[in-house]
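Yeah, one chain of the complex is gone here, protein chain that is, but the others are all in their spots.
Moving on, here comes chain A:
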Amino acid sequence: MLSYIGRRLIQLVPVLLGMVFIVFMMIRAIPGSPAQIILGQQATPEAIAAMNAKLGLDQPWFTQFFKYLAGILQGDLGESMRTRLPVADEIWPHLAATIELAFFAIIIAIIIGINAGIISAWFQNSWFDYIAMVLALVGVSMPIFWLGLLGQWVFAIEFSWLPTTGREQVRDPVHAITNLYIIDTLLQGRFDQLWQVMRHLILPGIALATIPMAIIARMTRSSMLEVMRSDYIRTARAKGQKMFWVVYKHAFKNAVIPILTVIGLQMGMLLGGAILTETIFAWPGIGRYIYDAINFRDYPVIQSSILVIAFIFVMINLIVDLLYGLIDSRIKYD
């Protein structure tokens, strides 16, 4: 097991290196220079040249690349060209905002998606099945922009149940410790603020959950349908087991592996930030952080944030792979 994990971690190195290289080359291929954008429209060519020299952008690309790489190996993610802050310091508040939202969304997606999928498979071809699957289709194809604004209109403006945008009640701001506001409010015993933070999570959480929810529901259904046809299920039923336990215990356990894979992939995607959801709900997450960085051609921020996200993505996949063995003892790691 440990040697397996070790091997997987070693395999990560070329993957991440390759990715750093591709991103590095790609962002330099887009027109527009950071110096021009930092200095504004009134900048003189001399000022731009001086700025390029200062940022090291006048050096050949391989010098720049190996300098950046050397920094990464020493745990230095570089410094933002725009704000002059270390990327490592800047990235965490944004990442934390995204993590909080992504976890909330994936929990919603799992609870609703898996149950909808199971029930659809259980009562295959029933009205529930049809409706759930049509909704799932709608879910994957729904434009988030529209859904988000509609949600704000209905739940925030018409019914005044939920806030439209943001992470917190700005008139009573959360004192950030970890930047994960649920944890911060709990640490400070501010249950009133915890309440507000939860309320702010609901609309963006649901908007973000729609697509994963639909994908999980469809995967659960198809995986369950396959298992439900197998012999041991018939045996269990013949023994007089209650249908509920047959479905949720015996069948689900064998159907869960592909579902887990999908959940892992979706979780990775959510943690990459969701620029549309973050924009509509004014969520200060990593997606907007990278988007802004691209607009400003803030090379170190783009490179390092994508590196961090890619790292998280592959780690989640590793965890999913390890979970397989935990669930199905037939799977061995060697």
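Throughout what follows, a residue touches a chain if its C-beta (ideal position, glycine included) is under 8 Å from a C-beta of that chain, and two chains touch if they have at least 3 such contacts; residues count from 1.
Following the convention adopted for this analysis, contacts and distances are computed from a predicted model.
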item: The complex's invisible chain, by UniProt name, from "ATP synthase subunit a", "ABC transporter substrate-binding protein", "Methylphosphonate degradation complex subunit PhnL" or "YVTN family beta-propeller protein"; value: "ABC transporter substrate-binding protein"
item: Selected from A:71, A:284 or A:325 as touching the chain missing from the view; value: A:284
item: Listed residues A:31, A:60, A:75 or A:143, member touching the removed chain; value: A:31
item: Those residues of chain A which, in the complete complex, touch the missing chain; value: 30-33, 36-47, 50-51, 54, 82-85, 90, 93-94, 97, 111, 148-149, 152-153, 156-157, 160-167, 169-173, 176, 192, 195-196, 198-199, 202, 279-282, 284, 288-289, 292, 295-297
